[in-house]
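A single protein chain has been omitted from the complex, and every remaining protein chain is retained in its original position.
Entry: chain A
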Amino acid sequence: MPTQTERTAPLNRGALGVPELRVPHRRSTVVRPRLRAGVFGLAGLALLGLVWELYKTVGPADGVVLGGVTVLPRTTDLAMPHLAVMFERLFEPVTGAASALPLWQAVLAGSLFTLGIAAVGWLVGVTVGLALALLMQRLRLAESAILPWIILSQTVPLIAIAPLVRRWGAQLQFGEFTWESWMSVALIASYLAFFPVSIGALRGLGSPDANHVDLMRCYAVGWWKILWRLRLPASVGYLLPALRLAAVSAVVGSVVAEVSIGLRGGIGRLIVEYAGAAGGDPGKPWAPIFGSILVGLVAAGFVGLIGLFLRRFRRGEVST
């Protein structure tokens, strides 16, 4: 099972019935690997920065060109600003105007805006994905009818559906309710987010051993009880990576959809806007990119938090 990354120690077989215990030493065996992973992660980041600066120093100003094709970028300050420039730029005002906010504040506001939309999209996507998975698990017919369409749905480019969603949304109006542009963005985010959830949940719901399913049948309990007591707990190991993927997809979907729909206020808009400034202000376009990374990290971290609450259901499988 690929998703059970946190398997506990494998079983010791013929133990003569002797109480050979593997009481988990949480402090030492769980925390330390996490810490190490964190250290390695930071080291990787530092290495990336180092490579950037190194190439900028030693690389030719016009980039590496092989047979008329540029294979490595130019190293001018415009094309590859120093890391320090990127960070310094964050603390300068957005524009020359007297009332302008520091760049980091503008980017943070945009990040929060996008995060909110992505969260709505994620929730809708997760709900729809779970519902589809349950339907497919319940009815074999539904699985063969729906699954191909779910996979097909992801081959449609976002850019193609964004204007459609926007146009349809604009025509929606029930009483007080009017469709807002941000809802279109959230809908597109959910369109990306539901996919991993439906596929992951379908696999997870089908993951219990024949053994466990037989046992439930012996207990003569109905589909809902089997779902609640067996299938859902068993699917947690599959569901968590799917939820994380969905969270990241929702963020990417939000950013791209903001651009396609032309919604103001979010990171997507800032990326387009600041890219225009690249000619005279090379540090500026990097700020919203850092912002979108931040949003992605927060989203993934939130799913990690869910995983922490569900860790009981991620214990190693048992076999004799």
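Following the convention adopted for this analysis, a residue touches a chain if its C-beta (ideal position, glycine included) is under 8 Å from a C-beta of that chain, and two chains touch if they have at least 3 such contacts; residues count from 1.
Just so we're on the same page, contacts and distances are computed from a predicted model.
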Per UniProt, the name of the complex member that is left out, chosen from "ResB-like domain-containing protein", "DsbA family oxidoreductase", "Cytochrome C" or "ABC transporter ATP-binding protein": "ABC transporter ATP-binding protein"
Residue among A:Thr57, A:Thr155, A:Gln171 or A:Asn211 that touches the chain left out of view: A:Asn211
Residue of A:Arg32, A:Arg167 or A:Lys225 in touch with the missing chain, whole complex considered: A:Lys225
Missing-partner contacts on chain A, residue numbers: 8-9, 11-24, 209, 211-212, 214-215, 217-221, 225, 229-230, 233, 312-320
